[in-house]
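Notes follow once the structure below has been shown.
The complex appears here minus one protein chain, its other protein chains still in place.
This part shows chain A:
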Amino acid sequence: MARLKMQGCWSLVALLVVALILIQGVEGAKEKRKRPKKNTFIVNSAPINFSAPVSEAPALFTSTTYASVSAATPSATPPTTAFVPQSMLPQPTNWMNLVEPEAEVVGPLNGGGDTPLCANVVGLSAGQRKLCQLYLDHMPWVGRGARAGIAECQWQFRDHRWNCSTFQDASVMGPIHNIASREAAFTHAVGAAGVVHSVARACRDGSLSSCGCSRARRPRDLRRDWIWGGCGDNLEYGYKFTQGFVDVREREKTHKRGSREQGRQLMNLHNNEAGRRAVIKKTKVTCKCHGVSGSCSLITCWHQIAPFREIGDYLKDKYDGATEVRVNKRGRLQIKDPRFNMPTANDLLYLSESPNYCVKNLALGSMGTYGRPCNRTSHGLDGCNLLCCGRGYNTQKTTIRERCDCKFHWCCSVECRTCSRTLDIHTCK
């Protein structure tokens, strides 16, 4: 644990961790330092930002202790408001804005210095800008990860009223991020997951030379370390890097304890962590026997990263089961409804109800569902009834020509026939 040394810039992150310790108390910090340890962070250890007498294991909290906490201050929860003036909100920008200048960042790799690139990206916070300069070669991969996250978000929400639409500004996700809703929780998680996925992958194809050997048994000099015990998994590097880069923007600000801003900060940190853990949770372990004559007296195992779609599906499940929380006076999060189970570090949290996505409200960031195609026969969310919010739909008969009976040939060709068919397209009024 203590042996897992953070090097170089990690000391910067460590400073921020110290700041966090001041906010959250020593138990939380202990938990935090344990987390990057291989295998242990896969286990559902207690989330750090929960108000709880003991923060060791979630099983220790019973719903009764929780009920007593929230019963004591039932009226403290503010009523959910439908509209929050934008000026009050602290985060108009988003680091995911790195998606856009990605092409530029690939170019000059003059390693650190005060490159204008990092300064030009609007979405970055001060700490992130510093990390951007330090890890300039990581930025294309961070951008790629963010893009993958957004694409996954759009795929997962393709038949929801809110379809993860992006805006052409520094906020990327639009004003929707200002509301501490389930949707914001999902985007934070999927963005963090995208970066872990992308950085871990980049380590493995040799594009990032600074990926560390995660084993810290013999840390004096690396060469010996690598020869002595080999290098560990790069997933841990991806996890740590993302932890530093994504969480820094939440940690560099201090808010009044118990304020709504602080609650939002804790919520974002929690959801980022949930996203990172989703990548680790979805890895598969594969082993190979290579003992005498191929026997299993000697066996080596490794982690295999899951396709990002699988991680997206997992996070979507977590979105469906997200827990509503509120911030208490002590500056911790607690469950709003004590009947629900304690969320683990893998679960998503949100502070306020989602706005109405049926109608267009640009101030809120809702695009409305007008003009969205829907499925007339479906009873699910993509069904015309639900998607159009009861406004009804238009039907249009069209004939489309499409590829059919396709046969794929490695590597690069797909042989298809063209078929045409007539179908009804329904769009929301």
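FYI, a contact is a pair of C-beta atoms (placed from the backbone, for glycine too) under 8 Å apart; a residue touches a chain by one contact, two chains touch by 3 or more; residues count from 1.
Quick note on the criterion: contacts and distances are computed from a predicted model.
K.L.:
Given the choices "Sof1-like protein domain-containing protein", "UBC core domain-containing protein", "ER membrane protein complex subunit 2" or "Protein wntless", state the protein name listed in UniProt for the chain not shown.
P.N.:
UniProt lists the chain left out of the view as "Protein wntless".
K.L.:
Using the touch definition from the top, which of A:R158, A:R257 or A:H290 touches the missing chain?
P.N.:
If we include the chain that is not displayed, A:H290 is the one touching it.
K.L.:
One chain is left out of this view; which of A:M96, A:V196 or A:C211 touches it in the full complex?
P.N.:
With A:M96, A:V196 or A:C211 as choices, the missing chain is touched by A:C211.
K.L.:
Of the residues A:R309, A:K329 or A:R376, I need the one that contacts the missing chain.
P.N.:
Per the contact definition at the top, the residue touching the missing chain is A:R309.
K.L.:
For chain A, which residues reach the chain that was dropped from this view?
P.N.:
Counting over the whole complex, chain A touches the hidden chain at residues 1, 7, 155, 201, 203-206, 209-213, 215, 217-218, 222-223, 226-234, 284, 286, 288, 290, 292-294, 296-304, 306-307, 309-310, 406-414, 416.
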